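With one protein chain removed, the remaining protein chains of the complex are shown where they sit.
The block that comes next holds chain A.
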Amino acid sequence: MVNINTTMIWQLINFFVLLFLLKKFLYSPVKNMLEQRAAQINGDLDAAEAEKEKVEELKAEYEQKLRNARNEAQKIVDNAETRANKKAKDIISEAETKAENIKEKKLAEIEQAKKEAVSELRDSIADYTILATNKLIQEQLDKEKHQVMINQFIDGLDKEKLGELQ
């Protein structure tokens, strides 16, 4: 069962051949691959870090720009608002002035019309009084006739002019 012979040498040859070939086919390729991958990952990580820094910078820059733009926009809006308010105020005050003018003009016109109407009425009444007086004067009459005439006049007045006057 325990028999030392040339098999030991054969087995050692086996072992060293295997060692040599495995080194060529397994260990070296795998080691190279692992090293290559490590190098690539290192490179990628470095690149990613650099990229990240750049991005941070850009981000800060853009944020600054955005803040500026926002301020600018706010300024523009404020400006526009002030101007619009001023314009609106102007328009309102102008309109008010105009309305006031129109109102005054119309009131004056009404006043004028009233005056004219009153004077016209006064003239008409005067005319009628003169007419009535003329009729009275034209007919020299006694008291009874006088009475009859006045009544007639009034009747006539009623019939002819009452409608107009009313």
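One rule holds for everything that comes next: a residue touches a chain if its C-beta (ideal position, glycine included) is under 8 Å from a C-beta of that chain, and two chains touch if they have at least 3 such contacts; residues count from 1.
Just so it is clear, contacts and distances are computed from a predicted model.
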Tell me the UniProt name of the left-out chain, picking from "Ubiquinol-cytochrome c reductase iron-sulfur subunit", "ATP synthase subunit a", "acetate--CoA ligase" or "ABC transporter permease".
"ATP synthase subunit a"
Looking at the whole complex, which of A:Phe15, A:Tyr62 or A:Tyr128 touches the chain that is not displayed?
A:Phe15
Footprint left on chain A by the chain that the document does not show:
1-12, 14-15, 17-19, 21-23, 25-27, 29-31, 33-34, 36-37, 40
